[in-house]
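A single protein chain has been omitted; all remaining protein chains appear in their positions.
Each chain carries a letter (A, B and C) given by its place in the written order, and its residues are counted from 1.
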Amino acid sequence: MSAVTVFGLYAAAAVGLGLYGLITTPQPLRKIIAFNLLGSGVFLLFGIVGRRGAAAGFGNDPVPQALVITGVVVAFSATALAIALLLRLFQIAGSTTLNSRAAASPRSDPSGN
Amino acid sequence: MLPPAPALVTTAGGFLLVLSIVAPVAGVLLEFALGERYVRPVVSTVIPVGLAIAAAVLVLLPRSDGHLVYLLGAWPPPLGVALRADGLSAVMLATTAVVICAVAIFAATDFRPQSVEARTPFAFWILLLAIWGALNTIFVAGDLFTLYVALELLTFAAVPLVSLDGRAETLRAALRYLLFALLGSVFYLMGTALLYGLYGTLDIVLLSHRVSAEPGALIAAALMTSGLLAKTALFPLHLWLPPAHAGAPAAASAILSGLVVKGSFFIVVRLWFYVLPALPGFTAAQFLATLGAGAILVGSIVALRQERLKLLVAYSTLAQIGYLFLLFPLALDASGRLETGQALAGGLIQAISHATAKAAMFMAVGSIYAGLGHDRITGISGAARALPLSVMTFALAGFALMGIQPGGASLAKELLLQETARTGQWWWAGVLQVGGMFTAAYVVLVLAHALSPPDRPVALAARPPRGSGLAALALALCSLFLGLLPWEPYLPIPYALESKLFGVEALVKLLVTVLGGVALAILLSPWPHPLAGTVARRDLKTVPGPFRRACLGFGSLVERGDHVLRQWPAAGICMLAVALLLAASMFGAN
Amino acid sequence: MSIATVFEIALAVVVLGLAIWTIAVPDTYSATVGFIAYGLLVALIWVRLDAVDVALTEAAIGGGLGGVVLLGAAARLRGTEAMTMERPSLIVRLSAAALSASIAAALAVAILLPPNPAPTLAPDVVSNAGATGMANPVTNVLMAFRAMDTMLEKVVLLLAIVGVWSLASDQAWGGRPGPRHQADPNGVLAFLARLLPPAGIVVGIYILWTGADHPGGAFQGGAVLASMWLLVIMAGLVDTPPVRSRWLRLVLVAGPGLFLVVGLGGLCFGSAFLAYPAAFAKPLILSIEAAMLLTIATTLGLLLAGAPERSAER
């Protein structure tokens, strides 16, 4: 087993875990954490691809590395924006649920059915 | 070494592609740095420049063999990044420029810069230009990772637009939108990682030569497609769309509904037709179109049951997005490969027609909301007299969407119908016709309410500014006359089509659509019918009571189903299921 | 099995355990803390993959600053998170688990089926490195070969700032972001905030400078500078600047602005947009990076500070 195999399996597992967390946790903050976990797994995919492409004296293909650095920064901005939205929602509404009961429940049928 | 392929050399005029990105981005930076007082000069410089660039691309493209290429930093792919424009890019660039221009005029009063810097104008104008820059990048990017960055740029510009008014409801909508869009981008990113690992490049042209039906490539294709579908809000991945598009301010809704969802749709088209045309195959294409058909059905039925006009229009966007995805199975050739032919042209014209018409529609609804102080569909009787311009805009945009000649939608429908006949997929012809009827249904429904005489004189809360109304009207007219434009240099359209657009046969088709729409509106809308006293009474009589009740029951069932699908866990599970089913059907085809 | 492999397996297992814990633990605050530890260990994985540039970024931005954002939010939301919402039903959870596992399995298959030989652009990067005069291949990719992506991503950061600011209430617009930190001016935090930043600023600039030839660069350096700034803010020694401030605005657009100007210079006078003339490539790139360092540090700091909450007057 090489590093590529070990971490490749881990990356896939992290993606699975992140997806599960993103779907099932009800709290938005936990969703954001799960998204970051998911993101780290996806970035590791790039790392593994790059590691396999080690050549010309580099242990890791520099192109995927650069893509990951860009991706990490984008993911961080997304986290910051999501957190800001969440905190503002909490400030205004006093709760952070994503389901608004008023708007979400199917309205009673006005034609009497 | 072989001489470089034509797609890997900068062409004359390629710099226009750079400018089409740089102009809005520079506008964003200037607005941010200079602040409120200079927003007006910056915007009113950037918009004409952007329009001119789009026009120049349109002019230059046919003269340079249908392709413009620019190598950024003069580095050829795979190491460098190329920008490329073809006919599709050119028409989308132009559409975006026109819609942005109209929305900017519409918003000039709503978001008028004040002497003291205020929050909403500051954010709105920056985000408007940012969306423009992001979309232009999407249309001309020649590299899958550049497309990823552009997608994120689009999301980051679109999300704050949703929550501009700062109410809890819209904040919630924005957060849902952001989280689901991020899930979509992560899926897309997974696919790019796999593709780079297999082929060592992310350049679209190079990839299209190297790609083959290996397991990794198929999984990558499925992941990327489902991620993009989430961002496009194709049924059943639409949980974020209705609240976001209905909650945003009118000008923002126009952009979100008209343009933003087209960005990720465009990338799906790029991916399927230009990166891996041989991979998806028959089943996957049918699957996409089936989701599209589901979107038409659910979106339209739920739209007809909405009480609020903005939500109705938002749900109709959902249905129209579904309509766009019908192009995929129709573009298959005999060997199961996607052909860049008539079906693609039809789908793209439909997208353009929807972009213009839906933006106009949202602006009209925004004006009605502002004028009446509410947008309850049962309370808009008399609006046609009080706000004639807005109602007329809504009507014209609606006519364009339901396929009245010479609108873009009618041309698109004709192109797609011909392809159903050619490929023998008659079932999609039925879906296309029903889709048109449903569109007619909600347009007719709204117009019937707006045209009916009011119980008491309508008191206007505010009079919408004339400039705004005219901008929306101009956009609706654009959509209505799209069918007359010369598309041949940009999209593969047969010459002989125009004659079919007019004439008795076309008129009959239209009549059938409208009558079908009226019937659907009567059967599925739960609201008391405004014209019950006049024309529609006879119709109502002929419709047996129990039948209408059954239809309404069915509608309510669909609405409930839609509500379940819009819960977060359900939508997430749908997302994974769509990805897996796509992968399975692609594996089946190869 | 070599000792390195044993270490790698152990690392993967520990990280996996932390990941599971982060998802499964009931308390949100604990999950956040778990995620920070996770982020730091993932940086170790990146070192094992021989991607030191990414390891630095992941540790500084992914684990470090990302962790701070999450921790701050968790602290503010503590108490509300626990009482809230119902968990989804067992069927939903089971089907989500099954589908997530299938996706993970598909991904594992796809990533572990190696193409032979694996494609790579490393030789291309090496043979073209002469054009920039810099030895760090990752910096070359970021600043030259794929400069467009880097520039657009700077705009993404700017939009994130716009998005965060747009959440302010209308009264607070133009004011200072975040709460005012009160700390004992003679306390231990203030002491650290006076002692550390001079060293931290040197380290940040060093990371940028060394990024030309060795692992490092504007992001990593910017993250260090941002954390120094935040330390000083948290110690109450300085306040966050009001978002109306013209200087602040200029600093925030400096990075992408200079990038754009240099790019257009290449379009007008050189061979292409974002092409650097060979003689000036290194100084040009370093000056763009210097501007970016400033912009990134400020942007990251402000993203952590949040939306404007207080009017500019004290």
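As a working rule, a residue touches a chain if its C-beta (ideal position, glycine included) is under 8 Å from a C-beta of that chain, and two chains touch if they have at least 3 such contacts.
The working rule: contacts and distances are computed from a predicted model.
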Choosing from "Cation:proton antiporter", "Stage V sporulation protein AD", "Cytochrome c oxidase" or "Formate dehydrogenase", the absent chain's UniProt record names it "Cation:proton antiporter"
Missing chain -> touching shown chains C
Filtering C:Val13, C:Val188, C:Val238 or C:Ala278 for touch with the omitted chain leaves C:Val188
The one residue from C:Leu196, C:Leu237 or C:Val261 touching the chain left out of view is C:Leu196
In the full complex, chain C touches the hidden chain through residues 188-189, 191-192, 195-196, 199
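By definition in this document, only the chains that are shown with their structure count from here on.
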Contact graph of the chains (line, ring, star, complete, other): complete
Rounded to the nearest Å, the gap separating the Cα centres of chain A and chain C is 15
Chain B to chain C, mean C-alpha position gap in Å, rounds to 33
Listed in rising order, chain A residues that touch 2 or more other chains are 15, 19, 23-24, 32, 45, 48-49, 52-53, 63, 67, 70, 74, 77-78, 81, 85-86, 88, 99
Within chain C, the set of residues that touch 2 or more other chains is 88, 92, 96, 99-100, 103, 107, 111, 118-121, 125, 145-146, 149, 153, 156, 159-160, 163, 167
The chain C residues in contact with chain B across the complex are 88, 92, 95-96, 99-100, 102-103, 106-107, 109-111, 113, 115, 118-121, 124-125, 128, 144-149, 152-153, 155-156, 158-160, 162-163, 165-170, 173-174, 244, 246, 249-250, 252-253, 256-257, 260, 263-264, 266-267, 271-276
In their shared complex, chain B is touched by residues of chain A numbered 15, 19, 22-24, 28, 31-32, 35, 38-39, 42, 45-46, 48-49, 52-53, 63-64, 67, 70-71, 74, 77-78, 81-82, 85-86, 88-89, 92-93, 98-100, 103-107, 109-111, 113
Chain C partner, complex, touching residues on chain A are 1-21, 23-27, 29-30, 32-34, 36-37, 40, 43-45, 47-63, 65-70, 72-81, 83-88, 90, 94-97, 99
